[in-house]
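Some chains have been omitted; the remaining ones sit where they do in the full complex.
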Amino acid sequence: MTIKVHEKLLLTGAAGGLGKALRERLKANCAVLRLSDRQDFGAAAAGEEVVLADLADAEAVDAMVKGVDAIVHLGGISVEGPFTPILQANIVGVYNLYEAARKNGVKRVVFASSNHVTGFYRQDETITADHPARPDGLYGISKAFGEDLSRFYFDRYGIETACVRIGSSFAEPKDRRMLATWLSFDDLHRLITACLTTPALGHSIIFGMSDNAVTWWDNSRARHIGYVPQDSSDVFRDAVYARTGQPDLTDPAAIYQGGGFVKAGPFGN
Amino acid sequence: MTIKVHEKLLLTGAAGGLGKALRERLKANCAVLRLSDRQDFGAAAAGEEVVLADLADAEAVDAMVKGVDAIVHLGGISVEGPFTPILQANIVGVYNLYEAARKNGVKRVVFASSNHVTGFYRQDETITADHPARPDGLYGISKAFGEDLSRFYFDRYGIETACVRIGSSFAEPKDRRMLATWLSFDDLHRLITACLTTPALGHSIIFGMSDNAVTWWDNSRARHIGYVPQDSSDVFRDAVYARTGQPDLTDPAAIYQGGGFVKAGPFGN
Amino acid sequence: MTIKVHEKLLLTGAAGGLGKALRERLKANCAVLRLSDRQDFGAAAAGEEVVLADLADAEAVDAMVKGVDAIVHLGGISVEGPFTPILQANIVGVYNLYEAARKNGVKRVVFASSNHVTGFYRQDETITADHPARPDGLYGISKAFGEDLSRFYFDRYGIETACVRIGSSFAEPKDRRMLATWLSFDDLHRLITACLTTPALGHSIIFGMSDNAVTWWDNSRARHIGYVPQDSSDVFRDAVYARTGQPDLTDPAAIYQGGGFVKAGPFGN
């Protein structure tokens, strides 16, 4: 059973892939689920509200946040690309979000950060949340910005945040790299639920992954969150190996944790 | 099956809450279980001995220890309170106990230390046994004293001790904090059994907790003990959340691991 | 003697306080010193060039960078304040700078970061460059952004950067906090010279301070730079104590390393 510790919960990025996966699941966490995205994605169902907002628009973000108890922030850009859209959505956007949280008294945020914050670590090393950021592109840098900004809003204003460095959250792992990085939708929901309900969250960084055998990430700094994954990529292992070839270990995409991101771009502005 | 590596085992504090919980369980660990407490608590059953002793009385403690192979030391005061009783029971008392062990050739002790040795760490951080003590009161300080004293008796005289920093050992967790700190009676027994039977104990500090999802403690420094908890507070989670409110995260009792202890007192002498 | 390993060196922020302090000193490091700032600050002297550029203007920044061998980047905003100017100068600006460096083949940058990246550490603790960022405001966050971005440009494109977390670089320390954070102009120049001339700089973070007795920062991770401070705040110690009162240790400005910054604002957009 999911514990409803919040009355009204905001889910941003509700029209995206993860937003869709969480929409039904998060209803169990609250009385009212407010959904937001940039553009119209249909009507609110029972127990839902819909508030459209461009993250770069401070007023719209303020309206989006007003009246909620907690925020699950998936909104913004989630792939590597040109600088300006990332700047607007992920840098201006996250600033707007935390300012709105501060002004409206929201005290807990689950922030969808990314494994691309540390994408330039090698696939043959294990890191913790205390390892310095080694972003693999502008997208990863923008997520590091969100982590740093939320740290400040905790130290200064007491707003708690879980920075969830999401690995690869899809229905199933698509390639050998994702055997390490895979996060099932159910485990994503478990993780968000843990972040929303743990008594003291503080400002915590946690790698978002299922209980995969191969992993590069050590969540031992975040045991106070109480996340216990129930799924594993291992059941997909044979199938993935069967349909993919051996990695070329001279290719940066096979060497570094960020995979293909480490050699994407440059995309310009 | 519990392995009986000791012939005669001493359990101090036998009349207290944990003492009662362990009395039956520890019979499986030895041929004879000697029970001790400060005041009369009834007669010895089969396979038991009873030796009354005030821990502050060196001679009585010596008599209590004579002839046993190992000690499970729960005796003394286990709550925050005035200084003098804590001094007598937990400081003079533990000194008397180790002197008696030294004189009588007892080579292994399980010492009931407490999470209050580190109660001033935050609930949003994870600590190991190597983190410096941050006691949350006179009781916690007295337990830190016992840890330091037992370290000396190991370095100097080869007496092995497991300092078990007991979290909250009750029939079930009573509040949200105890979801993190809970140690079932059965797991307490498993932990003590591990400490008594592991080939080389050395001087080890281990956090006494069940396999709870939310935790603040990392026992990876103590894997040589072989403690594997079988219980978890998680089965009580929904019920605890249902009957308790959200913590006030400006309250020290909600911020720090020691809970209410961090704001108890001062009690004077 | 200063070693001239670069032919043409760019100094941004040349019209600011530190820019003025470095203008004469840096001539010893290069054949030609290119000076830049946002607005007209006078004509170039012998051995100088002047190129005006708004950091938020990518084309202007590209022109500013073209043809130089290395960059000392002091430009941008250096105090806490509203978000938008910091965004333009320190986030868009530093992105523009590194894009220009990449396109123009500049391989080494000295980036003026700030102690405000870690301003929410306490004044009674010592940190290294590996401690996670704890920025004390939007300014500090923007400098953390610059550090992360430059890390990426090193990992991906091989552009070396020294992130110099400047403490308090003034003619002399003004208050008791600056006894810890003071960086003399000569030591600032020594530090920049070390960064420009050390054979392998990599991506390094170094705290910019003189050889002060009281300090909160440990530069042992950056010994490969070879910075050896020659000045110390200690000669000003008695005078500073004489004219300033005891700090109020319940005031965040006296508790945290960032001093007054930790309670500035919010300033809005």
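The first chain written gets the first letter, and so on, giving A, B and C; residue counts start at 1 in each chain.
Here is the rule we go by: a residue touches a chain if its C-beta (ideal position, glycine included) is under 8 Å from a C-beta of that chain, and two chains touch if they have at least 3 such contacts.
Owing to the predicted nature of the structure, the values given are computational and were not obtained by experimental measurement.
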{"item": "Overall copies of the shared sequence [whole complex; 3 in view]", "value": "6"}
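In this section, only the chains that are shown with their structure count from here on.
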{"item": "Topology of the chain contact graph, where touching chains are joined (line, ring, star, complete, other)", "value": "line"}
{"item": "Chain occupying the most central position, where position means C-alpha average", "value": "A"}
{"item": "Chain centre separation (subunit A, subunit C; CA means) in Å", "value": "32"}
{"item": "Computed distance of Cα centres, subunit C from subunit B, in Å", "value": "52"}
{"item": "Geometric centre distance via CA averages, subunit B-subunit A, whole Å", "value": "40"}
{"item": "Residues of subunit A defined as touching subunit B within the complex", "value": "1, 3, 5, 107, 158, 160, 194, 197-204, 220-228"}
{"item": "Subunit A-touching residues of subunit C, taken from the complex the two chains share", "value": "58, 83, 87, 91-92, 95, 99, 102, 120, 130, 132-138, 140-141, 144-145, 148-149, 151-152, 155-156, 262, 266, 268-269"}
{"item": "In the complex, subunit B residues that touch subunit A", "value": "122-126, 176-177, 179-180, 212-218, 220, 237-238, 241, 246-247, 249-250, 254-255"}
